[in-house]
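A single protein chain has been removed from this complex, and every other one stays in its place.
A, B and C are the chain letters, set down in written order, and residue numbers restart from 1 in every chain.
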Amino acid sequence: MKRDPQCTFEFRVRYSETDQMRTYYNSRALEWFEMGRTELLRACGKPYRQMEAEGVMLPVREAHVEYLGRAQYDDLLRLSATMSKVGRAQVRVDVAIEHAGGGGMVCRGWTVHVVTNHDGRPIRPPGWFAELLDTGKTPGAR
Amino acid sequence: MKRDPQCTFEFRVRYSETDQMRTYYNSRALEWFEMGRTELLRACGKPYRQMEAEGVMLPVREAHVEYLGRAQYDDLLRLSATMSKVGRAQVRVDVAIEHAGGGGMVCRGWTVHVVTNHDGRPIRPPGWFAELLDTGKTPGAR
Amino acid sequence: MKRDPQCTFEFRVRYSETDQMRTYYNSRALEWFEMGRTELLRACGKPYRQMEAEGVMLPVREAHVEYLGRAQYDDLLRLSATMSKVGRAQVRVDVAIEHAGGGGMVCRGWTVHVVTNHDGRPIRPPGWFAELLDTGKTPGAR
Partner (left out) sequence: MKRDPQCTFEFRVRYSETDQMRTYYNSRALEWFEMGRTELLRACGKPYRQMEAEGVMLPVREAHVEYLGRAQYDDLLRLSATMSKVGRAQVRVDVAIEHAGGGGMVCRGWTVHVVTNHDGRPIRPPGWFAELLDTGKTPGAR
């Protein structure tokens, strides 16, 4: 059965991520989304760092965020990310961030990525990546 | 004739805004969008700082970005922002960022904002703000 | 025996923390130093968040960083922080960051903080804080 690759982890809001409204500054959501992609690909057995070293990049093509609740310095948040295929050569990662202790949603959204080489030109996803998107697993991963 | 409030200005990409892909990091777009809102409201005769001092906040409710081109350290970019009304108590700011020298688009998108008081509770926009959204001018502004 | 409060933890470099030189951007060091202070005070039994809620702030008065080595996206780093007293009403936190796998130093430095109230006026450190600085423990902490 197909299962979209996904992962969940917790992290704390840094002081540097707050603003004078006493909540997280809005652009931090996109930095947290990126942490989600990083941990998701690691959980799939193929860290993004290794992908880049092999010449496969995933630049962001589009991003969307809904801001649903406040989060203050040192709040413990839980992030869930899920990756799916969009068309032939694009990938979408959906992210939801909520208070770890059950305090409600913080934000949710998604990013869409093109698969490119180092020069930024779209390429056909390598076999292992296609398989990851189709089966939720990289070949050889347990 | 109604004309949506708008403004245009130029700025340079900071070194701190780049990443190892040698273009601007994706979350910077939202920081630039915020600069757009700041200069837009100043151009309308009502700096956002003054709005907050008077108890009217515009927290971001939703954000959307399309990434259209690269921008490197020290590139001179031109940002255009336009504000419009969404429903009764929401505001939308559309932003487009391109290379100032005619080098093409960098990104575009929008944010939607609720009008709230200091406690984050939605409020009816004050008269001058409603007039700004309706006429593109604040009362008394030349 | 007196022992300065200290803590050690590991974290990964985020993509957003890199720049086009393909290492971490220099200002991130200060954001990491702040993570060090956060975890140090938590380890001492008095999270900084709680200190602020009780009206005791530790704004940065001075900061110093030596950059000793590169660190790339996703590198696992180990941070050690130690807190000590400077004069009567100031606190100094020394931080060292190295590659977790033994790959050498990344940076080291320190920050000096004044103890203030919410209005930013210097205050005499509360008893528990003085004791923490003198003994390395908060009263009641195991």
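Operating definition for what follows: a contact is a pair of C-beta atoms (placed from the backbone, for glycine too) under 8 Å apart; a residue touches a chain by one contact, two chains touch by 3 or more.
Note that the coordinates shown come from a computational prediction; the quantities given were computed from them, not determined experimentally.
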Item to complete: Check the options C:Val65, C:Val115 or C:Leu133 and report the residue that touches the missing chain.
Response: C:Val65
Worksheet item: If the missing chain were put back, which residues of subunit B would it touch?
Response: 12, 14-16, 31, 34-35, 38, 47-49, 52, 72-74
Discussion item. For review purposes, identify every residue of subunit A that touches the missing chain, sorted by number.
Written reply: 15-16, 18-20, 22, 25, 27, 72-73
Worksheet item: Tell me, which residues in subunit C touch the chain that this view leaves out?
Response: 21, 23, 26-31, 34, 57, 59-67, 70, 111, 120
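One rule holds in what follows: only the chains that are shown with their structure count from here on.
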Practice prompt. For this assembly, give the contact graph shape among line, ring, star, complete and other.
Written response: complete
Item to complete: Give, as an integer number of Å, the spacing between the C-alpha centres of subunit C and subunit A.
Response: 28
Worksheet entry | Centre-to-centre distance between subunit B and subunit A (centres being mean Cα positions), rounded to whole Å | 26
Worksheet item: Centre to centre, by mean C-alpha position, how many angstrom separate subunit B and subunit C?
Response: 35
Worksheet entry | Touching two or more other chains - residues of subunit B | 27
